[in-house]
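Here the complex is missing one protein chain, while the rest keep their positions.
Our next item is subunit A:
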Amino acid sequence: MFRLPRTLIIAGTKRIFSNNHTKTFKQLALGYKSQYNVDNIYTKSNTDFLSDLSKHITKFSSANNEEFSGYIPTDQLTISYSRSSGPGGQHVNKVNTKVEIRFHVESAEWIPQWVRDKLVQKEQNNINKEGFLIITSDRSRKQMLNQADCLDKLRTMIFNSCQKPYEPTEEEIRIKNKRIAKAQREILRKKREHSLKKQNRSSPSFGDS
């Protein structure tokens, strides 16, 4: 912690140019452009990188073949902060670094229905009586990192629930059946061989003796 001398606070910042700009920021941007300017290197790219790309997929139909997009809308989750446990002195006593995320699974329309059902089954231990899935993290010293950890856990849970049972292809079924048939043929062949071996040991019989 450094102490600011009073004179500096009162004087304020010393500026080289005046605060009254004769040009707007847009005009300044159009002023000088060298050959290495981003507009000249990436001619097809849109220079407005502040627009929000995320198309909010908040509702899925009840169809069984819908895939989870991976997008988690943070406004649909309830994120709360509290103090973490463990050692750490004044920092752990005062700062809210623990993050808890909860949301009602059954009514979460940003997850497909079939995934929701599987999630309820798999994550029984993390869902309370009212049907809220609760995820907490106090792994690190920073709230932002703990929040990222919570979301990572949530994403892993959902993707694990999205896993479909393995369905073999036609080719694989064909190969499998071929192998089974071959094994069966081999068993019969061995049986016949063994039978012949046993027959050959006995003395030959010529009908009525």
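Please note the rule applied: a residue touches a chain if its C-beta (ideal position, glycine included) is under 8 Å from a C-beta of that chain, and two chains touch if they have at least 3 such contacts; residues count from 1.
What we mean here is this: contacts and distances are computed from a predicted model.
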"VPS26 endosomal protein sorting factor C", "Large ribosomal subunit protein uL15m", "Prolactin receptor" or "Origin recognition complex subunit 5" - which is the UniProt name of the missing chain: "Large ribosomal subunit protein uL15m"
Residue in contact with the excluded chain [from A:N46, A:Q90 or A:S203]: A:N46
Contact set of subunit A toward the excluded chain (per top definition): 4, 9, 12-16, 19, 23-26, 28-29, 31-38, 41-42, 45-54, 70-72, 74-75, 77, 79, 95, 97, 101, 142-145, 147-148, 150-152
